[in-house]
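Pasting in a structure now, in structure tokens, and then I'll have a few things to ask.
Just one protein chain is left out here, and the rest sit where they should.
By letter and in written order, the chains are A and B; residue numbering begins at 1 in each of them.
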Amino acid sequence: MSDTLPDSTAADAAETPLHDDAQIVARGLWKRFQQGSGPSFDAVKGIDLEVRKGEAFGFLGPNGAGKSSTMRMIAGVSPVSDGELRIFGMDPAVDGPTIRGRLGVCPQEDNLDQELNVFDNLYVYGRYFGLPKQVVRERAGELLEFAKLTEKSKARVDELSGGMKRRLTIARSLINKPDLLLLDEPTTGLDPQARHLLWDQLFRLKHAGVTLVLSTHYMDEAEQLCDRLVVMDKGVIVAEGAPLELIRAHSTREVAELRFGAGEHAAHAELLGDLGERVEVLPDRLLVYTEDGEEVLARTHERGLQPLATLVRRSSLEDVFLRLTGRTLVD
Amino acid sequence: MAVSTDSDAVAPDAPPAAPRDLPFVEGVQRQVDYWAIVWARTWRGVIVSSFLSPFLYVLAMGVLLGGFIEADPDELEGATSYLAFVVPGLIAAHAMQTAVSETTWPVMGMIKWQRIYESMLATPLQPRHLVGAHLASVALHLSATCGLYTLVMLPFGVFESWWGPILAFASQVLCGMTFATLVYAFSTRNRSEEGFGVLFRLGVFPLFLFSGAFFPVSNLGDVGSWLARLTPLWQGVNLSRMFALDNVTWWVAGLNVAVLVVLMLLGWRWSVSGLTKRMIT
Partner (left out) sequence: MSTPASTQLLASNTTEVRPLTRVAATRLLVLRNYIVYRDAWKLFLTGFLEPLFYLLSIGIGVGALVDSFAVGGKEVSYATFVAPGMLAASAFNGALLDSTFNVFFKLKYVKLYDQMLATPLSTGDIARGEIAWGQLRGSSYAAMFLLVMLAMGLIESWWAVLALPAVLLIGFAFSAVCMAATTWMRNFQDFDKITLVQLPLFLFSATFFPIDTYAGPVRWIVECTPLYRGVVLCRELTTGTVSEASLVSVVYLLVMGVVGLMVVRRRLDTLLLT
């Protein structure tokens, strides 16, 4: 399948979305990288998706799943190899500048302008959108407030902490009051406090009705922020739905985590196989999927097994991913 | 970082604690492998910048432009051709440029960007060892460049005696090392990239052009020529040229050497103190 691109008639015309207010429509979207005459690499293999106005939509998957490639195509900086893609009903290959004028983009790595100070980063960037000087100045001031960077207005970019840089990058992506905000791994590399501050800001954006499209490999982030998400693996979509729906469809209510001595997990899995609907063996623990986790722990002890540590928790998207791909998310 | 004073905590059969100060030579020797690997990676670029470019200067200025200059030994500090005049000066000026380029960006890089000094100082090495090894690498670079340059110039017949080029070579390396220690000291104190831009444009470049490498400083008029004679580069250019042309005034040579050596020692002290202040806070 990966040797040939699907022929484009197979991909439905993306001009006919299922919903009138769809802002992103992809049909059979494909991204192939060709390095010189070497072998080609398919990063995205014919995905279909629709994102509606005001939605918070997530791409979930491990590194290399094709999330960033998809986001770059949506942002109009990566040509589509095959299939159809419409942003605001327009083709990025034809109307790139017009589409980008309505997008906010927050890339995975902060690409702030190191030679400009904090305020000028917002000001100059805003001018790239053709916004009038006065409008940009006003908005830059307000956004610095929003990003809690007002006091750093005259600071150089390299004096900022990681969290501050991220907030500045997000503030910058809002300078044109975008209809659609693309966030690629927005909280990767941030400490927990900075992450919560950022989540709060994203919630407020969602509240204000901005369409959010974000990619992440953090389960908790996807569960917290997304109305709807797709799980991607190796360039294809393996599941789609609201976080709770996905958990209900692909996992049990609870999970019992059991840790035994090194190297004992596989053997113990066989002894406990009948206690839950399913048992997963990870290098450092066993996961038993069940409706009642405490019950599993009690039965384990009855059988004379003494785990070094135990934990009963609710199922999460992590479990969904494990179920669907047989792999954990964070490597 | 607090150093543990609780020596009783060390197990009785542990080897005796290292002496408080690592001997200077040993500290430098421990960095030989590091610098050997750096050299193995960069020697091609070194050949281009330290050999080809001065050679092109000699060809353009010494041979081609020199063809339009009527050589009068009285006007050219004893040289019988413009080529013979300009070559020893150019080598000394080139020694300065090599030394400066090796002690500006690379030093800032090791302090600020790649933070190599930080990792080295987490070992028993101390700032003076780092300065010593870095400057030893510069000395090696200078010797290679000036030596090669001198060898290539031999067939052009610009040297007047067999011992002249050897002493000229030594004075070029001395001149380069004086700049290396002084500029190293500047780099340990300089925090902005802009500082180097100004150093090159207002320091190195005017020295290169006005310290007697291209024309006799007497062409600069009374005041100008005395100003030029106060610069460290002129000391090196003058030494190099006197030896190459076998036209030595020994008391002047002694004065030139003394100025360079004193400046070099001062530069060394400032380098060690600058790096210590910058890295150990």
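The rule is simple: contacts are C-beta pairs under 8 Å (C-beta built on N, C-alpha and C of every residue); 3 or more make two chains touch, one makes a residue touch a chain.
The structure presented is a predicted model; accordingly, all values stated were derived computationally and were not measured.
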Of A:A22, A:L60 or A:A75, the residue in touch with the unshown chain: A:A75
Among B:I69, B:A170 or B:M279, the residue in touch with the chain that has been omitted: B:I69
Contact residue for the chain not shown (choose from B:V198, B:L230 or B:I280): B:V198
Touching residues on chain A - with respect to the absent chain: 33, 75, 77-79, 96-98, 100-103, 105, 107, 109, 111-116, 120, 124-125, 127-132, 135, 139, 142-143, 145-146, 173-174, 176-179, 204-205, 207-211
Missing-partner contacts on chain B, residue numbers: 42, 44-45, 48-49, 52-53, 56-57, 59-61, 64-65, 67-70, 75-76, 82, 194, 197-198, 201-202, 205-206, 209-210, 214-215, 219-220
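Following the convention adopted for this analysis, only the chains that are shown with their structure count from here on.
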Inter-centroid spacing, chain B versus chain A (mean Cα positions, whole Å): 54
